[in-house]
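Note that this complex is displayed minus one protein chain, with the remaining chains in position.
Up next is subunit A:
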Amino acid sequence: MMKLAESQIQDLYAFTRKHYVEHYDLQTELVDHLANDIETMWLDQPKLSFEDARDKAFKKFGIFGFMEAIEERQKAMNKRYRYYFWNELKQWFRVPQILATLSLFCVFYLAFSSSYVSVFSVAFYVLIFLWCAFKSIQLNRQFRKRKEVSNKKWLLEEMIFKQAGGISFLFLSQLYNVFNISEEFTTNSYAVFGLTLVFTALTIFNYISFQLIPDKAEELLNETYPEFSL
């Protein structure tokens, strides 16, 4: 049986990249598929050129090419990321970590029910924002370095390092009202409670997505991609 040469495998990788498959995990699966199909075609038509066989194999994916596979892969990975996030979040409601969660809540509550609420809310907001911005730049840099070393981009890796705080920033941008809080705010205990809840959640969410999950990146990537350390 005629087998594909190493250079042809590399050509298939380039072919998937050309067709908008950016991530190595999906590229690998599609390369193997195309390669199998080409080798099967060669059984009946040994004279068929590599390029023609490759294009024939690609046509079988339909008019949308690899698009559907890319989309579904993205959705599946989002789900996996949410699962990892949820796992981390649950930890904060277990003993002993729940003590940290409660302390955080108490600190915010004391600050927001004091007469300095306007100062505290802005200070905390700016602090969280700056920390997120700093982490985001740092993680982006790490991601670029990782890519330079391995020359491969993994979907989950990109989510961990690049999209980590996307939702946080969106959330923060909606919270600009903290700049308008006045002293009267403290008379409404629901509002104080609500703001405390929002800031506690914001702190924990950001800490998970910018610190805890990136710290565990190797472990999570190995678990997700058996080929990661191959």
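We adopt the following convention: contacts are C-beta pairs under 8 Å (C-beta built on N, C-alpha and C of every residue); 3 or more make two chains touch, one makes a residue touch a chain; residues count from 1.
Simple rule for what comes next: contacts and distances are computed from a predicted model.
The complex includes a chain that is not drawn, and of the options "Energy-coupling factor transporter transmembrane protein EcfT", "Methyltransferase family protein", "PadR family transcriptional regulator" or "Lipopolysaccharide export system ATP-binding protein LptB" the UniProt name matching it is "PadR family transcriptional regulator". Which of A:R17, A:K75, A:K90 or A:K145 touches the hidden chain is settled by the complete complex: it is A:K75.
Among A:D32, A:E51, A:E183 or A:E219, only A:D32 touches the chain left out of the display. Among A:K18, A:K47 or A:K60, the one in contact with the hidden chain is A:K60. In the full complex, subunit A touches the omitted chain through residues 3-6, 9, 28-33, 35-37, 40, 60-62, 64-65, 68-69, 71-73, 75-77, 79-80, 225-227, 230.
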